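Let me begin by handing over the structure; questions about it come next.
For chain A:
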Amino acid sequence: MITYIIYNLVQVAFVMGLSPLIVGILNRAREMVQSKRGPSIFQPYRDLAKLFNKDQVVSEESSWIFRITPYLVFITPVFVTLLIPVLTRFPLFFAFAGDMLAAGSVLALGGFFSALAAVDTTNPYGPMGASRTRMVSFLAEPVFMIVFFTVSFVAGSTIPYIVQTKWITPPAAFFEPVHILLLLSFLMIILAENGRIPVDNPSGHFELAMIDESKGLEYSGKGAALMKWGGYMKFTVLLIVFLNVLLHPWGLAPSLSPVQGLVAILLVSVKILGFLAVLVVIESSLAKLRLFRISEFLAASFIIAVAAMISQLFTGGAA
Partner candidate 1 sequence: MSGLLGPLNNLAGGLFLLNAFAMVATRQVRGCLRFFIWQSLCLVASAALIGGITGTIELFIVAAINLLTKPIIIPILLARSVPEDIHTRREIVQVLTIPSALLSALVIAVVSYFAGRTLLSAAAPLVPAANVPIGIAGLLLGAFTIAVRREAVPQLFGLMAMENGAFYAAIAFAPDLPLIAEVAAAFDALVIVLLVAILTRAIHERVGTTEVSSLTTLKEEPRP
Partner candidate 2 sequence: MTTSLLFAIPLLYLLAAVLSLVPLGRWFARGLTIVATVGALVAAGGCAAQAVAAGSITAIPDWVGVDGFGALLLLLISFVGALAAVFSWGYMKVRARERGKRAIRLYHVNFNLFLFSIVMVPMMQEVALAWIAIELTTLLSVLLVGFENNHEALEAAWKYVILTMIGAAIALLGIIVLYRALQDAHGGPFTWSALQAAAPGLSPVLFEAGFLLLLVGFGTKVGLVPLHVWLPDAHSQAPSPVCAILSGIETSVILYVILRLFPVAAALPAVHLQNWAIAFGLISVGVAAFLLIQVRDLKRLFAFSTVEHMGIILTAAGFGIASNSFIAPYQMLTHALAKPLCFFAAGSALMVAGTRDIAGLRGLIRRAPLAGAALLIGGLAITGAPPFALFLSEFSIIKAGLSGGHYVAVALLVAFIVVAFCAVLAHINRIVFGHPEPLPKAGAPFPFTSAVALVLAVVPVIVLGVWIPGPIHSLLSLAGASIGGAAP
């Protein structure tokens, strides 16, 4: 029992500790692909340390929402980490506290408050970015729903630990169209929700064009650090859902022994690195979409998810 809780805490520490590194590696890899040297992969750690040591400047016009949002944005991915299989194949202590729908809602809570906080300031770019972020999230919601519904259609449950076993028994089920198409659709959602190319340029500094970056514009000091870190953790959490739950539970520890736990940390990191490589290729070869084309991008993602469900109907029902 205690070991379960310890494992859960180790999982949270893994996500909290590794998420800045993941984003650092991604940034460096993108720059290297463009033949530049790029910042060190530990740069996000240094940025966070620097921001924690600075003073906060808070606008007089803002309310309690502005002050509470960084904490919310930081805490919500931590909650989600408790629910999903990060390191282990078997359910841990908090595993049945919520399923994937709950995880999606918790993440949406963080997004909701960060949009409110952006409106709360009197910065003109805040509400603009907030409305765009809301549009993207609003269009991505149906896709999330369809993905979760299709998954529950196939696996009979939406608890992540149960879902991850269904894809690989029998082994040939990996290639079922419902699986591959869901992966494709969820990948597009990851790109949309985290503000990566082609939906948004994460390294852009032009406020008029910002979609996701604008939520952190007004923050300074501790607040900015928490917002950044929370953003990194959200990215990592969605990655882990994609890799461990939807793709394949390779590398997860099958039992409680500490050795296996350490091996799992290593293997999951390797998996994440592999995915980052794919992400770098996608980001370097596409251009950012015009704002009104984002609805088409997300409509395509929706259609792919529904095509996954239809494929399941065709091959499951008709066969």
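By definition in this document, a residue touches a chain if its C-beta (ideal position, glycine included) is under 8 Å from a C-beta of that chain, and two chains touch if they have at least 3 such contacts; residues count from 1.
Criterion applied: all candidates are chains of the complex that A comes from, given by their letters.
All values derive from a computational prediction rather than experimental measurement.
Undergrad: By the touch definition at the top, chain A has one partner among 1 or 2 in this complex. Which number?
TA: Selected candidate: 1.
Undergrad: Using the touch definition from the top, list the residues of chain A that touch candidate 1 in their complex.
TA: 170, 172-178, 180-181, 295-296, 299-300, 302-304, 306-308, 310-311, 313-315, 317-319
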